[in-house]
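With one protein chain held back, the other chains of the complex are shown just where they sit.
Should a chain be cited, it is by its letter among A, B and C, assigned in written order, with residues numbered from 1 in that chain.
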C-alpha cells in the first residue's frame, strides 16, 4: 500500500505568508520575506515586502528547505548546527547553498502530525523571523514543529 | 543625477499573481503557477496552484526572467527565438537555464511606460498562460508589454 | 502604485570608478579594481588597473553584491560577519560565492536616502579599499552608506 501523505494547500500557504508579513508590520520589524514549500521542497507561495533586500527570497527558501532536508524540528536543527559546524558547512555545500540552519525555518504539521510543508522567513533577527513564521502557521490552522518532543 | 525608476509594489504583484491564477480557473485551464519579479529579476510574489507540478515555479521564473534579461517585449522575444534558435540556446546556457523564450512571460509597465517588473506563468499552453498573465497585469492597473510598437 | 526608486546613472558610476582608482594612485596603494552595481546587483561600470590581479573583478563584485544582498550598511555587514561566521559562510555558498563581507563594499545612496547601487573595491587592504570607494561615491555627488544610524 502507498503511504498516505498530505500537502499544504495553496490557500493555507497563502495564509501563512500573509499573516507572517502582517505580524512583522504589527511588531515594527524590518520588512520580511516569507517562503512556503511543500514536503518535496518545492515553492508553493512566496512574498517579499517592499524594501526587503534582493537576497531575502533565497535566504528564506534556504531556511525552509533546510528543515525539510534533514527532517528535524527547527530548534533541533539550530542546536545541532551550533554543535557540529563542520557537518553543517558540508551539508550546505552538498545542498548547493539551500540550507541555512538558523532560526526562521519551521516544519509545518497538520492535526495528524504529518509534515505538510515548511516556511522560511528572513528580514529581521532570526528570532523575530521565527516568531512571525509561527504566528503565520497557526493562523492557517496548522502546527509549527519547534521542539523534538512535540 | 540618478535615473528615476519604479518598482512594482508587493500589493500590485500579489494582485497580478492572484488574478492570473483565478483567470486560469475561470477558463478551465490546467492549474497555473505565476511568478512576479522586480526589474532586477528578483522574486516579489509567487503562487503555485494545488496540483501544479514541481518544476512550474522554475519555468515561470525563467519566463519572467527572460523578458527582463534582454529588454524585449514578449512577442519580440518569442519571434527572435524562433528565428535564432542557436543564439537563444546559447543565452539559455549563459543564464544558467533561467531564460525560457516562449509565450507566458511579459514585461510589466507603469503608466509612464517604465518597466516595473515582469510576470511568468506556466501550467497550460503557452498562449493560455499568456492570456492569464495579461489579465493579471491589467487587474493591477498596470500594462502588459506585448508588442515592440506599444 | 509602483514604488518610486532611482538607479545610479552610468555617468555617476563612471565617476565612482574613476575617482576610486585615482585615489588609490594618489595614496600610493596597490593597483585597485572597482565595480559599480545597480540596486538589482547588475554591473554598471567596472575598471581593473594595470597590474591588478586576475580575480580582483570577482572580489570587487562580491563585495558590492554582498552589501545589496542583505540590505545592510557596510560596517553592519562586516560586524555581523565577525559575530556570525557560520551564518555568513552559509550565505556565501547560497550566493554562489558572490558575497564577501569585508570592508570595501559600500551601498550608495542618493540625496533622498534611496539605495541607487553599490560599489566594491579590491586591491589593497580592505580599509584602504573602502577609503577610496567612499571618496569615489562622494565625488559623484552621492552618499556612502557606512553606519546603521546614517
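Some observations on this one:
To be clear about the criterion, a contact is a pair of C-beta atoms (placed from the backbone, for glycine too) under 8 Å apart; a residue touches a chain by one contact, two chains touch by 3 or more.
Since we're looking at a predicted model, the values are computed, not measured.
The chain that is not displayed touches the following shown chains in the complete assembly: B, C. When the omitted chain is restored, the residue from B:32, B:46, B:69 or B:106 that touches it is B:69. Contact between subunit B and the unshown chain involves residues 3, 39-41, 68-71, 86-87, 89-91, 93-96, 99. By the touch criterion stated above, the residues of subunit C touching the omitted chain are 7, 9-10, 13-14, 40, 42-50, 54, 57.
Please note the rule applied: only the chains that are shown with their structure count from here on.
Of all the chains, the one whose CA centre sits at the greatest distance from that of subunit A is C. Between subunit A and subunit C, the centres computed from C-alpha atoms are 31 Å apart. In subunit A, the residues touching two or more other chains are 50, 54.
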